[in-house]
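All protein chains but one are shown at their positions in the complex.
And now, subunit A:
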């Protein structure tokens, strides 16, 4: 993903705008880190767990006819974890303290999710050789078998 620097900029902007945020992470729907700003939290683990939670959430939404995934909110004793859709192939996960303004978290999270989705999509389109990869994988986020799916870089096109 070539959009990494821009996505990271977006995460920094988000953290500057919402002071109660303690971390922000953009990940692909299959659990790979795109960009992260999560001091004190291991980003790879969080991205993988986000993908796993997303997989369950998608199935719950599907089973109850709630349509496409939009967001997930988890509240623990010491704060919130919120995951927002960022286009069809990425998600934005935000960490916030227990005094956080959830209304504001949602507003900023949704907005940033949309923007990150656009950045990721634009980068995917600008990629010179996307034909080597199976193109429709982004459209159906198959997240149950999390990390394994995306880590096959080029089973067909690679010449070595």
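Keep this in mind: a residue touches a chain if its C-beta (ideal position, glycine included) is under 8 Å from a C-beta of that chain, and two chains touch if they have at least 3 such contacts; residues count from 1.
Simple rule for what comes next: contacts and distances are computed from a predicted model.
K.L.:
Given the options "3-isopropylmalate dehydratase", "Iron complex transport system ATP-binding protein", "Secreted protein" or "DNA mismatch repair protein MutS", say which is the protein name UniProt records for the missing chain.
P.N.:
Going by its UniProt entry, the chain not pictured is "Secreted protein".
K.L.:
Touching the hidden chain in the complete assembly: which of A:5, A:107 or A:122 does that?
P.N.:
The one listed residue touching the chain not shown is A:107.
K.L.:
When the complex is taken as a whole, what residues of subunit A touch the one chain not shown?
P.N.:
Contacting residues on subunit A, toward the hidden partner: 101-107.
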